[in-house]
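Only one protein chain is missing; all other protein chains are in place.
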Amino acid sequence: MAIWDDVIPESDLKNFRKAQYGGETELGSKPAIVVVDMSWGFVDSRYGRGNSEQGWPAVRAIQRLLERGREAGVPIFFTTGYNDTSDASHGRWKSAVAPDPVENDIVPELAPRPDEPVLRKRRASAFFGTDLLEFLIYHGIDTLIVTGMTTSGCVRATVVDAFSYNYIVVIPEECVGDRGVVSHKVSLFDMHMKYADVLPLERVLSYLAERRPAAAAVSS
Amino acid sequence: MAIWDDVIPESDLKNFRKAQYGGETELGSKPAIVVVDMSWGFVDSRYGRGNSEQGWPAVRAIQRLLERGREAGVPIFFTTGYNDTSDASHGRWKSAVAPDPVENDIVPELAPRPDEPVLRKRRASAFFGTDLLEFLIYHGIDTLIVTGMTTSGCVRATVVDAFSYNYIVVIPEECVGDRGVVSHKVSLFDMHMKYADVLPLERVLSYLAERRPAAAAVSS
Amino acid sequence: MAIWDDVIPESDLKNFRKAQYGGETELGSKPAIVVVDMSWGFVDSRYGRGNSEQGWPAVRAIQRLLERGREAGVPIFFTTGYNDTSDASHGRWKSAVAPDPVENDIVPELAPRPDEPVLRKRRASAFFGTDLLEFLIYHGIDTLIVTGMTTSGCVRATVVDAFSYNYIVVIPEECVGDRGVVSHKVSLFDMHMKYADVLPLERVLSYLAERRPAAAAVSS
Partner (left out) sequence: MAIWDDVIPESDLKNFRKAQYGGETELGSKPAIVVVDMSWGFVDSRYGRGNSEQGWPAVRAIQRLLERGREAGVPIFFTTGYNDTSDASHGRWKSAVAPDPVENDIVPELAPRPDEPVLRKRRASAFFGTDLLEFLIYHGIDTLIVTGMTTSGCVRATVVDAFSYNYIVVIPEECVGDRGVVSHKVSLFDMHMKYADVLPLERVLSYLAERRPAAAAVSS
C-alpha cells in the first residue's frame, strides 16, 4: 500500500511501469539531512500559507529523525525565508501574503543547534541562491534526506535539484507535509517514480542507526 | 472549469485560496519559447518512456505555437537528451530504460530551424547543465513560454527554475503532456497556484500575435 | 596609456592582438551597479586582508559613482561576507585570518540605502550562493558596472560570472582595488582583453548621466 494508491489510477501506473520507473535505490554511506522551511508560516494554519493538519505531524516526525541523525553525527541543514519584502525579492511568487517576520522563525520543536547552518532562501529549492551545495561537497555527502514543507513546493524543488546534482535522495514519508492532500500524494508518487526513494520513517531511522559511530569514534 | 477540477478537492482549494495563491500574471514584452524533450522517446508509446495519447496532441498544439512564435520573431529553444550512456551521465534517474539514440531525435513535425538552438541535457530542467539561461539574458527575455514533455517531469523542473530566476512563466495547457493523467493535471494545478500561468493555447497565440512586428519592421 | 603598460610586455600584447582581443563594447540601456566587499576587512590596512593604499581611494571613487547612479535610478547591490566561522563556511580559502565581525561591515562612506540589497556571500563571486542573478533578471539589466575589492579576487570572479551570463560588463578603473599592485594591473588587463571594458570613472559617470530620468519621469 502506497500513500498515492487512492489517487493514481492503474492506467497511469501502467505507463510508469512500462518506462521501468520506480524501484528502490541503494542508499549511500555519507548522508546529510535538510529540513526545508519548517517555520511558523508553513507549519501552522494561523498563517495564510500554513497547514497545521500536515505541519505539526511532520514536526514530530522530523524531531525523531533529527535525534537519530545527531546521534549518528550526520550534518544537518535548515532553510527558511528572508524577512525582506522588496518586489525583486518576492519575485514571481503567485502569492500576495505579506510575510510577518515571525513566519520565518523555525518552530521551537525543531530549533537548530549552533553548528547546524540555517540557510536563508527566496525561491523554492534549498539549493537556489544558497551555499547548500558546497556544504554538501565539503562534507563528502552522497545521500540527502529531504524533509519539511511543502511536499509539492520547496521539498520537491530541493529533491529535483539534489537528484540533478547526482545525490541519492531519500524522503521519509512522515517528515514532509503540504497544504493540499492531493498535491502531497501526487508529488510523493512523482518523486518516487523518477528522482528519489519515498520510505517509511522507520526505515530511515534504521539506516541512520547503522551509521552511528562506535563509542570510541564518538570520543575522538 | 480547470483541467484539475476533477482531481483537486474543495478542501485543498480552500487552503490555496487562504494563501492567496493562483491568480493571473501580466505577461511581459519579451517572450521566448522553450520546447522541452519533444523527441520520439517521450512523444510516442512505442518507446518505454513515451505516451502517444498525450504526446501527439501536444505536437500539434506546439506546431501552432511555433508558427505564431516564428511570425513574431520570438527566440525559440529546444532541448533533448544526450546519446551517451555512462553511469555518471545516467546519474540517479530511476529508470532502467536503455536509450536508443533515435529516442532523442526531435519528432519531424517540430524540426528546429537552423537558428533555433537545440540544447542537450542530462537532467530534468532545461536550465540544468545547459546554456539556456545566458541565451535568455542575451535576448533580454522577460517571459518564458514552456512547452513539451513531461508536464510533471522536465516541464515542471524547467518552470520552477525559470520562476526562480524571475522570469514570468506561461504554460499553454495544450502544449504539454505526460505519461500519467493525474500527474499531468496535478502538476498543472501546482504550477498555476505558485509559479506560472497555465493558459489556453488560444490566449498565448493572441499574446504572440500582438508581438508580431509590423511589415516595415519585418523587412528590416 | 593604460594602467598595465608597465607590466605587460610588447611580446605578450602581440599575442592578444593576434587573437583580436581587447577593443570596446557598446554599453547597454539598463545598467546596474554592484559594490563588492567594500568592508573594513578589505578597505583598511589595520585588518589582515586589507589595503588602505588602494582601498580608501576606491571608496572615494565609488562614492561618486553611487551618487550618479542613484540620480539615474540605477539598481545598486552590495556584497559582504558572512560572520559565521565554521570549517565548511570557510571552505578552501587559503587564509588563516580569523574574521572579526566588524571586518564584514561596509565602510560608512558607502552605506547602502534601505532599498539597496546587501547580499552575503562566502566565496569570491557576487553571484555564488546569492540571489544577485535573479535580481538582475527581475530588473531587466543588460549592463553590470562592477566595483569594489579585490580586483584580482572577488571583483574578477564577479566579472567572469557576469560575462558568462551574457551581461555587458564595465569596470570603472578607479573604483576597484587590490592588496597587490601587480595583481591589480594584470587582472585589469586580462579582464579588458577578454570579458569587460575597463574605463575611466569619468566615462562611466557620463554614461550614467545620460540615463538620468527627466524631471517629469522622476516625479512619477
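Chains here go by letter, A, B and C, matching the order in which they are written, and residues are numbered from 1 within each.
Following the convention adopted for this analysis, a residue touches a chain if its C-beta (ideal position, glycine included) is under 8 Å from a C-beta of that chain, and two chains touch if they have at least 3 such contacts.
All figures in this text were calculated on a predicted structure; none of them were measured in a lab.
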item	value
Which displayed chains the unshown chain touches	A, B, C
Of C:I3, C:A72, C:V107 or C:A157, the one touching the omitted chain in the full complex	C:A157
Full-complex contact with the absent chain, from A:G140, A:P200 or A:P213	A:G140
Residue, one of B:N15, B:T130, B:S164 or B:S183, that touches the chain absent here	B:T130
Contact with the hidden chain (one of C:F16, C:W56 or C:Y82)	C:F16
For chain A, residues in touch with the removed chain	133-135, 137-138, 140, 142, 164-167
Contact footprint on chain B, counting only the chain that is left out	84, 86-89, 91, 115, 117, 122-123, 129-131, 134-135, 138-139
Chain C residues that touch the omitted chain in the full complex	7-9, 11-13, 15-16, 18-23, 25, 48-49, 51, 88, 91-97, 123-125, 128-129, 152-153, 157, 160, 163-164, 166-169, 179-183, 186-187, 189-190, 192-196
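Here is the rule we go by: only the chains that are shown with their structure count from here on.
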item	value
Centre-to-centre distance between chain C and chain B (centres being mean Cα positions), rounded to whole Å	36
Centre distance in Å when chain A and chain B are each reduced to the mean of their C-alpha atoms	26
Shared-contact residues (touching 2 or more other chains) in chain A	88, 91, 123, 129
